[in-house]
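With one protein chain removed, the remaining protein chains of the complex are shown where they sit.
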Amino acid sequence: MSENHTSNSEESFYKSKKGLASWIFTLDHKRIALLYLYSIAIFFLVGMTLGFIMRLELFAPGGQLMNPRTYNQMFTFHGVIMIFLVIIPSIPAVFGNFMLPIMLGTDDVALPKLNLFSWWLYVIGAVMALSTLVWGNGPADTGWTFYAPYSVTSDTDVSMLLLAAFVLGFSSILTGLNFIVTIHRLRAPGMGWFKMPLFAWGLYATAWIQLLATPIVGITLLMVVVERSFGIGLFNPALGGDPILYQHLFWIYSHPVVYVMILPAMGIISEIIPTSAQRTIFGYKAIALSSMAIAFLGYFVWGHHMFTTGMSGEAAIVFSFVTFLVAIPTAIKVFNWIATLYKGSIHITPNLLWSVAFVFNFLIGGLTGLINGALATDVHIHDTTYIVAHFHYTMFGGTIFVFFGALHYWFPKIWGRMYNTKLAYWALGLVFFGFNVMYGAMLVVGIQGMPRRYFDYLPEFEHLNKISTVGSWFLVFGILLMIFNLVRSARKGKKAPRNPWNGVTLEWQVPSPPPLHNFDHAPILSEKGPYDFSILGEINKYETTKIDK
Amino acid sequence: MEHYKVPNSGHNRDDEGKKMGMWLFLFTEILLFGGLFLVYAVYRFQFFDQFKVIAEHMNITMGAINTVILIASSLTVALSITAMKKGNNKLAVLLLFMTLALAAGFLVNKYFEWTNHIDHGLFMGNDVFNELARGEGMFLFLYYFMTGLHGIHVIVGSVLLAMVIYKIYKGKINQPNLVFHENAGLYWHLVDLIWIYLFPLFYLLH
Partner (left out) sequence: MTTENSNNMSEDVHQPSYKLDFMTFGFLLILTALTIWASYATGGTTVLAVSIAMTIATIKASLVVINFMHLRFDNIVYKIFVGVVIVLFLSFMLMMAVDYAYR
């Protein structure tokens, strides 16, 4: 970019320019990543608050805090915020943006202007979504899936929310597009495809899903908008349309998108575990290719959301079968992570414990998923809180736990300071305990027959719902404690060294926080791949920061 | 420590990267229309006979003329890139102006087609439209949606090509720095590509 920074190249990217405009119009991938992080953090807190209030409502049967319509609007908005504004952009847009160029040994993504444009689209989409709270006929009450025909007939402001999702979809597409070009074009000299860090592989697989699945839901949501405007029965059976067709088109995107959420998370786990065990990853190629296999298979399983809709039995059998196939590459990853830890010299850190908590939660999330994927059992548990709990075990216990873990892992690199480890453990313990109590109880009460998205319930479900709500208190308290710890440490923590965890991927070879152009010396690459710990000494000799103990 | 500049910088000029970005974007465009083609396929399958009945209203001659116009415009764009590569900027600009004229012709043609349908009451909300069978209404709705979206792409493509002309005049595009020209061309060919499928699906049902 600008050449006048050559004199003080050691200066961190925070200091290279000042002022609000230098942030919101920046082309620096690190600043864009932080813009995403702060916006996502705000929306996460909003979504969390909505979830917390819903849990309070369910503390006892009957209306406690709100009327049923408000409850419907709340779970819709909770879903839309958490899916479109938080989880989908979370790991790719924050850690992908910040770390991918550094991990590849370059100074920015391939198309920096497009990267900024993606963030602006994200902001525009977010404003459009939030605007339904303030004016129009009130926020949508359809659920985040916008199922037809209700989304066509609902008198709430569905159209605006659909258009917001459309814009957010394009933000996500352009981020993915940028990452694919970056990985193809900007790898450091000498870094072949199989010498890339596994996080880059995760992002590559993710980017292809973002690129090729998102347009289909985009046009589908647009069709619903037009249908609402012109009164055409495209998906409305009363006018000859086919509501199941809507579900097909919706899930062609929305199933692959759960892999958009989980694949980069798995990539981060594949970074944290070798660093924590101080040994090379077990089965590098298997993990890399299983990401691609999950991305590919993920396109052909969407029908498992629709087993009870009246889809043909033949199609249900095919979709169920392919669904089980996804378990294979997923299991390959889990076994490889465990094999990497086996007999490694394990350093217990908050980021490792978040990762282990992820593996535990994801195991439950994955195994409960097999029950949904089987045709006979799915009929029993469909549309119960069991599904809600399964989904949160994979998305919250999975992706968001990794997001938190990644925050702890890369915190010293991003802010150049260390956090309070003791508080971090406490926060992790509270979140882990609260999470499992809350969603564990929901799993059980769902099997007993409690339907999802219900504002009221029968008295026999009261006991478990109370336990679940109490769990949510621990969960929220733990998250707030974690945020407090990180926010305080970002300003007041002690200075972090270049390589606090003794990692060997390229991001540990740049100063903490990195300067504008990332690298102050040619990146050191090992012939043996990205997790060769024998080059650790060579990497650490570049340490220049004085650390006060 | 000295400032180190990576050789593979994201701020280097990388025409190949830009071209790859354009191709990837075209894939999203294809799948954007792909969703509509899926809807079309399902309803064509469900309302096969009704689709045929309503397609009587489609003017095959107009559709064929528009097809030829788009193919010809694709040719002029491709020729203009070839001309630029051979260093013949004047010919390239002339060909691009021809492309814009053809694009305008396409849109005018489309406008007369649409207004003709609307005059006959074949538009959403009209009395004639409301009395049509469901599959017939579906066909017309898809027709307006898909050709309308395609028309928007024609307009966007024309704007891109106009920008190419401007940049050639300003000397910002010249051999071998043609990536903007080539990317605008790729976009234009995609517009043609989609029409190649729209034409038989909406006009040739008899």
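Letters A and B mark the chains as written, and numbering starts fresh at 1 in each.
Convention: a contact is a pair of C-beta atoms (placed from the backbone, for glycine too) under 8 Å apart; a residue touches a chain by one contact, two chains touch by 3 or more.
Predicted, not measured: the structure shown is a model, and the values here were computed from it.
Within the full complex, the chain left out of the display contacts the shown chains A, B. From the set A:42, A:65 or A:315, the residue in touch with the chain omitted from the display is A:315, counting the whole complex.
Residue A:300 is the one among A:300, A:324, A:425 or A:473 that touches the chain missing from this view. The omitted chain makes contact with just one of the residues A:33, A:152 or A:252: A:252. The hidden chain makes contact, of the residues B:4, B:23, B:97 or B:123, with B:23.
Taking the complete complex into account, B:186 is the one of B:62, B:118 or B:186 that touches the chain left out. The residue from A:212, A:263, A:326 or A:464 that touches the chain not shown here is A:212. Where chain B meets the chain that is not shown, the touching residues are 12-17, 20, 23-24, 27, 30-31, 34, 38, 41-42, 44-46, 48, 52, 60, 64, 67-68, 71-72, 74-75, 77-79, 81-82, 85, 182, 185-186, 189, 192-193, 196-197, 199-201, 204-206. Panel shows chain A; residues 184, 212, 216, 244, 248, 252, 299-300, 302-303, 310-315, 318-319 of it touch the chain omitted from the view.
Definition applied: only the chains that are shown with their structure count from here on.
Centroids of chain A and chain B (each the mean of its C-alpha atoms) stand 35 Å apart. Of all the residues in chain A, the ones that touch chain B in their complex are 1, 5-7, 9-10, 29, 101, 104-112, 114, 173, 177-178, 180-182, 184-189, 211-220, 223, 226, 230-234, 239-242, 245, 248-249, 252, 517-523, 544.
Put simply, chain B touches chain A in their complex at residues 1-11, 14, 16-18, 20-21, 24-25, 27-29, 31-36, 38-39, 42-43, 46, 124-125, 134-135, 137-138, 141, 145.
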